[in-house]
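Below, a portion of the complex is reproduced, with chain positions unchanged.
Lettered A, B and C in written order, each chain numbered from 1.
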Amino acid sequence: MNSENFTLSERIVSTSYIRQGSQARRSHEQLIRHLLEQGKCPEEGWSESTIELFLHELAVMDSNNFLGNCGVGEREGRVVSSLVARRHYRLIHGIGRSGDIAAIQPKAAGSSLLNKLTNSVVLDILKRTGVRSVVSCFVVPMATGMSLTLCFLTLRHRRPKAQYIIWPRIDQKSCFKAMITAGNITLIFHCLLSDLCFEPDLGAESILCVHSTTSCFAPRVPDRLEELASLCAKYNIPHIVNNAYGVQSSKCMHLIEQGARVGRIDAFVQSLDKNFMVPVGGAIIAGFDEAFIQEISKMYPGRASASPSLDVLITLLSLGASGYKKLLSERKEIYFFLAQELKSLASAHGERLLHTPHNPISLAMSLDGLQADSDKAVTQLGSMLFTRQVSGARVVPLGKEQTISGHTFHGFMSHSEIYPCPYLNAASAVGITQEDVRLCIKRLDKCLKTLRKELNVAKSSSPVSPSSQEDENDATK
Amino acid sequence: MNSENFTLSERIVSTSYIRQGSQARRSHEQLIRHLLEQGKCPEEGWSESTIELFLHELAVMDSNNFLGNCGVGEREGRVVSSLVARRHYRLIHGIGRSGDIAAIQPKAAGSSLLNKLTNSVVLDILKRTGVRSVVSCFVVPMATGMSLTLCFLTLRHRRPKAQYIIWPRIDQKSCFKAMITAGNITLIFHCLLSDLCFEPDLGAESILCVHSTTSCFAPRVPDRLEELASLCAKYNIPHIVNNAYGVQSSKCMHLIEQGARVGRIDAFVQSLDKNFMVPVGGAIIAGFDEAFIQEISKMYPGRASASPSLDVLITLLSLGASGYKKLLSERKEIYFFLAQELKSLASAHGERLLHTPHNPISLAMSLDGLQADSDKAVTQLGSMLFTRQVSGARVVPLGKEQTISGHTFHGFMSHSEIYPCPYLNAASAVGITQEDVRLCIKRLDKCLKTLRKELNVAKSSSPVSPSSQEDENDATK
Amino acid sequence: MNSENFTLSERIVSTSYIRQGSQARRSHEQLIRHLLEQGKCPEEGWSESTIELFLHELAVMDSNNFLGNCGVGEREGRVVSSLVARRHYRLIHGIGRSGDIAAIQPKAAGSSLLNKLTNSVVLDILKRTGVRSVVSCFVVPMATGMSLTLCFLTLRHRRPKAQYIIWPRIDQKSCFKAMITAGNITLIFHCLLSDLCFEPDLGAESILCVHSTTSCFAPRVPDRLEELASLCAKYNIPHIVNNAYGVQSSKCMHLIEQGARVGRIDAFVQSLDKNFMVPVGGAIIAGFDEAFIQEISKMYPGRASASPSLDVLITLLSLGASGYKKLLSERKEIYFFLAQELKSLASAHGERLLHTPHNPISLAMSLDGLQADSDKAVTQLGSMLFTRQVSGARVVPLGKEQTISGHTFHGFMSHSEIYPCPYLNAASAVGITQEDVRLCIKRLDKCLKTLRKELNVAKSSSPVSPSSQEDENDATK
């Protein structure tokens, strides 16, 4: 309420109480002031009360909430369902304009403010988590893959003759498809565990960019960004980094910071949901050159959903920088706990924890014994874990072939044509709890024992495959 | 509650009342059954109670809501803010998988069901609103422009040699940028009011597609889709239709249906927010060939936000097909009302309603008199309307130049290099009310009178431009 | 946001848009200002957006939402469940203080304001609906019965020697129990249809009060308040009116206004849920003497739930006075529609609509024919209607006996020992729709036909009661 209304309230309820109420309101305003002034994630998290007050304030600034507005356009932010209006806090106009997803909307000052502040707060978090020299970023309501595509499309305008992307292989469909969709002829590097090999004789101008990766499934480890970035600088080749869930790891962020310091990184892209515990569907495109990042944001034709921006803003305001840091350090601790537990379990079953000290998030345990027993046993383990509500534990068999958009990958999922053993992945990602680890280890142990028993029975009595009743292999993907 | 729990409840509250309660529950289930069975928009809208019950049911089927789940993956649908969880009804996993935005997610049966049902319900609505022979469609969490880009990128894989898009000019940035972003060399047709001219000597295989438009600002009218589609069929050229806000008009939908019947339309794209009164950020990509539509959906690399799907599903379930039809017929009535009112107002001010009988949504009124008086008066009118909370009334001056991505448009906003007069647009879009029209006409009348007075004063007394204090011209864009 | 924050916002989003946003905010503030200034129900309803903004503003004024508060008391408004906090808009402190339910709370300026404003808005509505001269009222979070008890308890302090209440009989348990609970020896008047009989020889000081009724089930009609009030004035006897659902009827309100004008009414009590379409559990105690109403409010020992106040305030702000009046006039129209339909139905089944022109809400249709056929048929009709989801259609058999708190009523439910026929009640209460009436008439018709058929079959073939399979008689109570 404004001061006039507070004064009127003093006639109804006693002056001293209203004044205290008005002073209390000011402390919320003070938090908002800091945010507007500094554009940074507050150190301490806000209460839900402050957050909702702030969102209400933003909403009343949008024309669809003007009490006297009359709309005769084709896009007026009208909403027919009150369930829908409410869940978006009546912020209906989305973000951006035809020309630029980061642009201000005349009809929606509140949504525009939301958009600008979110980008600013997210930039601050990227700095705090390790990429100190990042200059610009924006949230885009597309997942990591499509966001990478947008970067490649932007580069294509800069380098119309380029035909190749240099890509240290990583076996995740969306990484590969991000390039395919952008319509480039792709050069795939068959690198085992991120070995770097370069083909300078192609001619630098025929190369669209290097597309490297930080966060990934073990046993793969992050690419050696310093070396890649140095080469990119040397040969004048753009460099796009897929940092999908790397914000949560100081190691991944450090790689990017170092890469940019010693060499060239044009943009790095990270997922909102994987790093900030929000719903799937948003990413951050960030970089060290304001002009290039703006060029990407101008490449997105038309307005866009404000939903991912809203989610990440609410989340960061409620956590505060300190709350987010706390989550990250918990994640790190649990990573070591998970490694320890997996190691013990592996040795109890005659397996081993694969040695991947450079992967700060994902771990892998060999499944040699299982493989030895039966071809199907490895995939069956995947089904069993799925059925027992262990989610995210990926089972990788030997020598799988997979064709994506016409290209055939050998040894798919293991990032290599010649990986020597099947294995199981488990990751310590932000938000994981000790309880998750304990339950996972317990159930995994049980599954392995059951499988072993079944296999023994099957061997001794019958030639029929024991896994025939469970064929939900795809469940583990 | 299941039958066991109902039986237990009978011990606590009397049998006959619990039975009636259980029977009442069945009537909600019955509605859900119809939806699952037929995949169509229900004829009558659902109550909020049924909708929320249904969404809760979907949510409990997603692994992030499993009571006994343990997650050791990098993407587990964890949410840190309860505000965020709640506003998404705890549906966190988004839609699609790495390979395909329409694919089913093993971790999220509920979200997958949501995705499939939304696409199915939306398909039904496209049929009911006029495109009877549509075969397939999907909701994509990107606005119309980016969705068109996705279509063009898909076509580029099919037609790697194509360099041109044939595009009857329409002056909306995102339409143009949708092509630019896809990285094509564009051929622009300078057609006044959708005249069609074809360049067969280019060679059909060098043409990526024809990119036509239905809904648009008057005085432009929808393209002659039948003729375009016939030519496309004849020359074997793909045809993508921008049907941005055309679902709300039976005329636009009829054009598409006819085009597909007599010729070739590969895909037509429409905005969710403009047609279904939901927040900005989603579109529907639809077509007549299942395989091609799937190809597009597979072109989107990675998962995507479920937010636009959720919004449109809630909205259509709450309206029902009959409720939506009612909204559309109200829109049509108000279109005639708006035309009548604008015509009267125009004649009172010595202007005229431009003759655009083929544009079923947008109207235009000349501003010749204003232009005659002063160059700045036309743009000043825009500012004045903005300040007076008339949103969406677009003022189009004469001969504006605009450069977008390196291409310069003459006479920008009027779809023509040589449009003879400045004008003002007003549209009757879905959700508009009679009150909107009345207020708009009243305020417009007042603005015109004020401007006239100011101009007269200015002329008689001083050479200084009267509009200097209001330079928010961009506000009208 | 305060002006400082708006200024800061101008640096982020352009000045003109922020100014328009800030101006839009002022229009919400303006509505709040009117409410604070005048304490009246706004003529036009508020949008949900304004209402929620206002409630947020109130909440931040309560100490449990102070950002820097530390609490070391035994009642600090702490809430453990965020579901609970949210549903109360974080207004946790309730209303009133130990000494007075209408008092201001130092810890909760916002809740205090809510309480005061609600009482003030409700008072305005009582005036507008017909009791022009009402002087004071307050909302109490107890249903009508318990609120009447509170009035009687207050009178007992004023009239310690009083032993009797004069009560024109009305057969609703809670009316009777309201007196029993207050611990008075009650004198029951066996009046058919509100005949008034007075016992002046008891001595006025032995009479606690007259307890009269306006709204009631037909065929009973409202008491003749003018005559009762005149006698009360003459003999100096307090007069409490049970106006349970009478606010919705101008006739009931007029009776009270007239009674107070010509005679004496000390307080009149009405239900929140029945008159204002809010959840069960609140009432308004109103009167013409500020001191007496305050005495009642001080009789409530301790704080109380703010929930009913919040509900009625939200409802009245969202309807506005005009919206509420519209609801009331619709109710009146449907009353005549219901009367017409019932009359036709009755005559088609050889029954009649009972002649009760003075009852403005409830109607009754005779069930003589049914009674003639079988004793059980009348109650069976009740069960059948219950099963067919016709709620609120009360079936009243002949000569039912009921003992409440030791007192036996003959002909219970018919307000009379000697009512001549069984009947069925239906009412047109606020919020009823034409569809309700149509469905009710259709189902009632079907039930009567089915019953008739069953009875004929039973008569012709077997002596066994046909109603044995349906014994949910209590369902109709």
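In the analysis below, a contact is a pair of C-beta atoms (placed from the backbone, for glycine too) under 8 Å apart; a residue touches a chain by one contact, two chains touch by 3 or more.
Here the structure is a predicted model, which is why all the values come from computation and not from measurement.
**Q** Could you tell me how many identical protein chains the full complex contains, when just 3 are shown?
**A** Of the complex's copies, 3 are shown; altogether there are 4.
As a convention for this text, only the chains that are shown with their structure count from here on.
**Q** So chain B and chain C: same face meeting same face, with over half the numbers shared, or different?
**A** Both copies, chain B as well as chain C, present the same residues to each other, with over half of the numbers appearing on both sides.
**Q** Measuring centre to centre with CA averages, how many angstrom lie between chain A and chain B?
**A** Each chain's C-alpha centroid was found; their separation is 28 Å.
**Q** Based only on mean CA positions, could you tell me how far chain A sits from chain C in angstrom?
**A** Between these chains, centre-to-centre, one finds 55 Å.
**Q** If you average the CA atoms of chain B and of chain C, how many Å lie between those two points?
**A** So the centroids are 47 Å from each other.
**Q** Hey, what residues on chain B touch two or more of the other chains?
**A** 82, 386, 389, 475
**Q** Which residues of chain A touch chain B in their complex?
**A** 48, 51-52, 63, 66, 68-84, 87-89, 91-95, 97-99, 106-107, 141-146, 148-150, 153, 156-157, 172-175, 177-178, 180-183, 215, 217, 244-245, 271, 273-274, 276-282, 299-308, 311, 314-315, 318-319, 327, 338, 361-362, 386, 389-394, 404, 426-432, 435-440, 443, 474-477
**Q** Would you tell me which residues of chain A are touching chain C in their complex?
**A** Residues of chain A touching chain C: 1-2, 4-5, 8-9, 12-14, 17-18, 20-22, 24-29, 31-33, 36-37, 39, 47-50, 52-53, 56-57, 59-63, 65-68, 82, 85-86, 90, 104-106, 109-110, 112-113, 116-117.
**Q** Name, in rising order, each residue of chain C that touches chain B in their complex.
**A** Result: residues 16-17, 20, 24, 82, 386-387, 389, 472, 474-475 of chain C touch chain B.
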